[in-house]
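Right, I'll just put the structure down here and ask away after.
Complex shown without one protein chain; remaining protein chains in place.
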Amino acid sequence: MIFLFIIVPLVLAALMPLLGKISKRFLPDLLANATMLFLLVFSVISAKPLIANGGVIQQAFWFGAPINIRLLLDGFSLFMLFTISLVSFAVTLYSIDYMEQYGAKANYYALLLLMIAGMNGLVLTSDLFNIYLFLEVAAVASYALVAFGQGHDELEASFKYLMLSAVASAFILLSIAIIFGLTGGLGFGAVASGLKTLNIKYVVGFCSGLFLMGFGLKTALVPFHTWLPDAHPSAPAPISAMLSGVLIKVSGVYAMMRIFLNVFGLTPALTTVLTVLGMASIFVGALAALGQKDIKRMLAYSSISQVGYVILGLGIGTPLGIIGGLFHLFNHALFKSLLFLNAGAVEQSTGTRSLDQMGGLAKRMPLTAATSAIGSLSIAGVPPLNGFWSKLLIIIALVQAKMHVLAFLAVLGSVITLWYYLVLQHNAFFGKLNDTWKSVKEAPFWMSAATVMLALLCIIIGLVFPMIIHSWLQPAADVLSSGVAVTLNFIGF
Amino acid sequence: MHLFLMIGLVAFSIMAVLSRDLLRSAINLAVASIFLAIIFFRMNAVYAGVFEVSVVAGLITVLFITAIALTRGDQEVVENKRHLLIFPLFFLILVIIDILVMKNLLGKIPAMVSSETGTFGEVLWKQRTFDLIGQIGVIFAGVLAVLALFRQGEKNHHGGKE
Amino acid sequence: MNNMWILNMGFVALLICTGLYCLLTMKNMVKLLIGVEIIAKGITLALIASGYARDNMLVAQSLAITVIVVDVAVIATALAIIISINRHTKSLDVRKLTKLKG
Partner (left out) sequence: MNPQNLSIPILVPFLLALISFLLPSRIKWLRETVAVLGAAIIVYIAITFFGQKETFYTLPWLGHGIDFELRLYQFSQFILLALSGFVFLITLYSTVKMAGHSRVREYYGYIFLTAALAAGATLANNFVPLIFFWEGLLITLYALINLGGKNAHRTAVKSFIIGGFCDFCMILGIAILWSQTGTLRMSDISVLPQGLLAVSFFLMMIGAIGKAGAMPFHTWIPDAAIDAPVSVMALIPGALEKLLGIYLLVRITLDFYKLEINSPFCITLMIIGAATIVLAVFMALIQKDLKKLLSYHAVSQVGYMILGIGTAVPIGIIGGIFHMINNAIYKSGLFLAAGSVEHQTGTTELKKLGGLYRAMPFTALGFLICAAAISGIWPLNGFVSKEMIFHGSYETGYTIFTIAAWLGAILTFASFLKAGHAVFFGPRNPETPQVRENKSPIYVPILILAAICVVFGIYNWIPLKFFLEPILSGHLPAGETLNFSSHALALFNPIAMISMGCLLLGLGLHIYGFKRGGNKAYLVSEPIHHLPVLNTLYNWAEARVFDLYEQGIKFLQALSSFLFKFVDRPIDFFYERIVVSVGRACTGILKAAHNGYYANYLAWTIGGLVLIVWAIGALLR
């Protein structure tokens, strides 16, 4: 039952406020973690065998009677489901200790679960309008979560995020309305076949421009990235991890790629625009990160830069590029959430996010420093960690596609990445211990558990990445690279 | 008639933007909503029209007015008067571009035939069931968001950064 | 029928641009929200117009209702944020919200 992916977090989110009345901490902690663990295991054990022979459409049942909810599960959506579940499990684990300081844990978990339900719904649907709808579910929950601290910064960030995001959603919906007006359908299959018979490339181009802007804003592509450096640092650390780790990818990259590759079909024009935007993101993000003093803001800019790589890889549209892009998406989900969680641990222990005030924390927080070093090296693309392989795949794909200049620029961007991560690592964890932090303690158990888990995954995946590519990425990439054809098979829907 | 309603809709929207009093803006917006609702009725979209009137013209306006009342009394933000001059210019250019583009498009978009049967309820329940799940999610999210934002800090109130 | 759709879309464009103008130039946060609301109206109109053009009214209506519900949630959240900001800064001016930059 794939439907459980949506309904379980939704029901639990509804129950959370009631549970919060009974038990302030224990029950919400337990249930939220149990849910995430269930989703993670479910996605690996139950859902994976379903797609052994390609995508399936599953119908939901209501008391034995079939109802009109048909969920599309294929390699791509399963891959995203797995990524979401993995990161959110780490995040809930981390939240057990971290969210104590904010209070209202039940409310927090309810919003987090809603966000996950929204993302899962987005990933599983096969209908344009539902994409918009579930995107909004996740987005509304994320506005509240960004502002969860109720401080001035949080509210300011959340307001800008909301206002820009609302415009983006509006443009996405406008584009959907136009397509609805042209084809009269909303399902992927109906739209794809309708557009095929209509042959109106300029209007489709206009619509893809609107989608690009809308989903690009959710993805934080330059020049639509402006909300991200405000919103991601202001959120509580687990939410930063969630937003940077998965939300921008699900509501941005997934939706964009699903529509462009499987519904519209990738045109050379789109490839050009996507690669240029990806490149711009890489550089703007990296250069802006270089000048940051706030550790979380630096990480946020770095997200822009890394998502640029993902878009660059996917935008090429060749099978290798798609694999590289998806792999980088997954890796970025791992190490960026790891780094945000570490930044949260540092902030909780020291009370500051400013890199200038830190220094030598490795002596007091060895585990945090070590995991953070793994994350930094991985994101900077140092072999044999996972980030290296995905960047390598993207660069090889660029060379294969005869885009040598872009390949060179991608390498250059990676060098800048290494630069500012060395700055981060050096200023925060190495060097002389600042006297202020003599009594700083290592992060509590669950927080360390989450970061260690992610760091270990970074290393293990770096070592066994061919297996990951074979079992998880290849089916996803097959779906994307087969283009519109795969969607037209579901035309009966 | 359709055209007049449309023009009315746009006009009240513009007034909502340009009006310097927030309360008046909100009311103008509600009026624009009513115009939209009438357009919906004329286009056979009865349910959407009812919803537009009750929710947008009603609920959202109430929300706006509550918010305005809650925030009033502090430093008032007065919009620049120049908008009264700039906006018509902007709007004129907009209309010209709009007319040119639309004229260009007239008759160029091919039509697709699609027909449907059943009643509104059937469609909503049988065909777009998934939307209902999404709606439930959005409503939950909105409610929880408001709860989260207006919660009284328990201990360790984090938001003390004024 | 098709030309009717294009005409409607023209008005949709006008509404959206009005909303964007509001978002771009206005100072008051509540006013900005009104701009968002105007854009939302334009989108709802676009949906209904599309359904009308394709004789797909029932689906279009259910879409429009969903959009309205979504809108309410977004507006409610936004107003909650605005009221919270107002508690901190005693102001509604969006131009004073520039603490996060760089």
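Lettered A, B and C in written order, each chain numbered from 1.
As a working rule, contacts are C-beta pairs under 8 Å (C-beta built on N, C-alpha and C of every residue); 3 or more make two chains touch, one makes a residue touch a chain.
Note that this is a predicted model, so its numbers are computed, not measured.
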item	value
Contact set of the excluded chain (shown chains only)	A, C
Absent-chain contact - pick from A:Y143, A:F171 or A:F330	A:F171
Omitted-chain contact residue, chosen from A:S23, A:Q58 or A:T267	A:T267
For subunit A, residues in touch with the removed chain	159-160, 163-164, 167-168, 171, 201-202, 205-206, 208-210, 212-213, 216-217, 223-224, 226-227, 229-230, 267-270, 272-273, 277, 284, 287-288, 290-291, 416, 464, 466
Interface with the unshown chain - residue positions in subunit C	20, 23-25, 32, 94-95, 97-102
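The rule is short, and it goes like this: only the chains that are shown with their structure count from here on.
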item	value
Computed distance of Cα centres, subunit C from subunit B, in Å	5
For subunit C, residues contacting two or more additional chains	5, 9, 49, 51, 53-56, 59-60, 63, 66, 70, 73-74, 77, 81-82, 84, 88
Where subunit B touches two or more other chains, by residue	109-110, 112-114, 127-128, 131, 134-135, 138, 141-142, 145, 149, 161-162
Touching residues (chain side subunit C, partner subunit A) in the complex	5, 9, 12, 16, 20, 23, 29, 32, 36, 39-40, 42-43, 46-47, 49-51, 53-56, 59-60, 63, 66-67, 70, 73-74, 77-78, 81-82, 84-85, 88-89, 94, 97, 99-100, 102
Subunit B contact footprint on subunit C (complex, rising order)	1-3, 5-11, 13-15, 17-19, 21-22, 25-28, 30-31, 33-35, 37-38, 41, 44-45, 48-49, 51-66, 68-77, 79-84, 86, 88, 90-93
Complex interface listing, subunit B residues touching subunit A	109-110, 112-114, 126-131, 133-138, 140-142, 144-145, 147-149, 151, 153-162
